[in-house]
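Report on the structure given below.
The complex is shown incomplete by one protein chain, all other protein chains being positioned as in the whole.
For subunit A:
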Amino acid sequence: MQVSQVREPLINGEKSYENITSDVMAPVRAKPGKLWFLGFGISALVMLAGFAAIAYTVWFGIGTWGVNRTIGWGWSITNFVWWVGIGHAGTFISAILLLFRQKWRTSINRAAEAMTLFAVMCAGLFPLIHMGRLPLAFFIFPYPNTRELWVNFNSPLLWDVFAITTYLLVSLLFWYMGLIPDLGTIRDRMKTLWKKKAYNFLSFGWKGSARHWQRHESMSLVLAGLAAPLVLSVHTIVSFDFATSVIPGWHTTIFPPYFVSGAVFSGFAMVLTLMIVTRRALNLQEYITVGHVESMNKVIIATGSIVGIAYITELFMAWYSGVEYERYAFINRAMGPYAWAYWIMMTCNVISPQLLWIKKLRRNLTFTFILSIFINIGMWFERFVIVVTSLHRDYLPSSWSMYKPTWVEVAIFLGTFGLFFTLFFLFIRIFPVIALAEVKSVAKSSARKFIRKSSKKSKPENE
C-alpha cells in the first residue's frame, strides 16, 4: 500500500484500526456534556413549540395562517420543498458517490444520511398539516375503502406521496443496513450489560463473518444502484407539482433538472453547516478534514452553477417564448413587490457559490460555514419566489393579492428546526457519527500515517 503523492490523505494523524474505533466511539461512550444538554434542551423546546403551533392550526383551522385564495401555498409548501431539498445530500453522498467510488464519502456519509432522514421527516410534516385535517391524512394512500374510491394516479401530488414515502423508507433501510456492523462494534466495547444487550438488539447480532460481509457488500452496491435514481426521482416529482400546472413561472420543462441540482446544492450546504460544527464538537477533525470540506465545496460549485444557469435560462425563455404572461411573471419577480426575495435568492445562490473557485476560500472553514448558511437562506428564498411570487399575480388582476405569514406559520417552521436538531442530537449520542467499518477499510490506503499493529512483522506503513 502506498500513499499517493498527489492526493491528500483522507484521515489525518497516526491511526491504527483501534484508534479509529475509539475516536469515533468517544461521543457514544462519554457522558453527555453541558453543551449537549443545552443544545438538546433548546431544540426540544423549540420542537414542542412547533407542535403546539401545529395543534393550534388543527384546532382553529388554516384560517390562522396568512394564506388566501390566491396564494394557497405560502410558507408551508416553501418549507416542504426546502426540507426535501436538504434531504437530498445524504443519499446522494452514500449512493451516487459510492457508485463513483469516491472514498472521501466514508467520513461523512453516515451523518449526512441521518440528516437526510430527519430533513425528510420535517418535510413530510408540511403537506400533512397543509391538507388541513391531520387525522384524515391516511386518505392520501390508496386503500380499499367504503367509498370505493381510489386516489388519482394522474396527479403529481400523489406521485409525491409515493416518492417521499419510498425515499424515506429506502434511505432508512440503506442507512440502517450500513449501521449494523458499527452497532456491533459499539456493542462489543460497552461494559454495562443492559447497554450490551440494547446494542446487540440494534446490531441484529452482527458478528463480522466473512460470508455476511460479502452479502453486505453486494447488498450495499445494489442498494446504491437503486437509491441513485430514487434520489433524482424525488425532487423531479416535487418539481412536477409545479411544472404540470399552468401558472406562469411554473409551467416549464426545465424544472426537474433545476430542482434536483438545487436540492443537492442546498443539501450539501446543510451538510457543511452541520459537519463543520460537529467535527469540532465531537473532536473528529482528523476524520472530517479540510480536504473533505473542499470536496463538498466542489460539489457546491458544480450544482450551484447549474442552478445559476437555470435561473438565467428561465429568464431567457420567458422573453424568448413571447408569452406575455410568462414575461410578466419574470418581470414581476425581479421588479415587483417581492423583488427583495428574488434578489436575495440571486445573490445567495448565483453569486456567492462562485467565490468557491478560489482555493483559499474553499479550504477556509469559517468562510465555508458562513457561505453554507447563505446558501441555505438563498435556497429557501428560491422556493419562496417560485411559490409565492408566481401565485400572487397570475392571469386575473382582480384576484391579485399579497401574502405574509402569521406567527403560527413561523412557529411551525421553527418547530421543524427543533425536530431536526432534537433528532440530530440524539443521533450523535446513540450512533457512531462516522461509518467505522468503511473508514477502516480505506484507512490503509488513505491515512496520513497508518499504524500497522502486527507482532510478527511490525513495520509502520505509509512512510
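General remarks:
Criterion: contacts are C-beta pairs under 8 Å (C-beta built on N, C-alpha and C of every residue); 3 or more make two chains touch, one makes a residue touch a chain; residues count from 1.
Everything below uses one rule, namely that contacts and distances are computed from a predicted model.
Look at the chain that isn't drawn here: its UniProt entry, checked against "TRAP transporter small permease protein", "Recombination protein RecR", "Quinol:cytochrome c oxidoreductase membrane protein" or "phenylalanine--tRNA ligase", names it "Quinol:cytochrome c oxidoreductase membrane protein". Only one of A:Asn152, A:Thr192 or A:Ser398 touches the chain withheld from this view, namely A:Asn152. Only one residue in the set A:Leu98, A:Leu230 or A:Ala243 touches the chain that does not appear here, and it is A:Leu230. Contact with the undisplayed chain is limited, among A:Thr70, A:Gln102, A:Asn200 or A:Thr406, to A:Asn200.
In the full complex, subunit A touches the omitted chain through residues 16-18, 21, 142, 148-150, 152-154, 156, 158-159, 162-163, 165-166, 169-170, 173-174, 177, 180-181, 184-185, 187-189, 200-201, 204-219, 222-223, 226-227, 229-230, 233, 237, 240, 436-438, 440-441, 444, 452-456.
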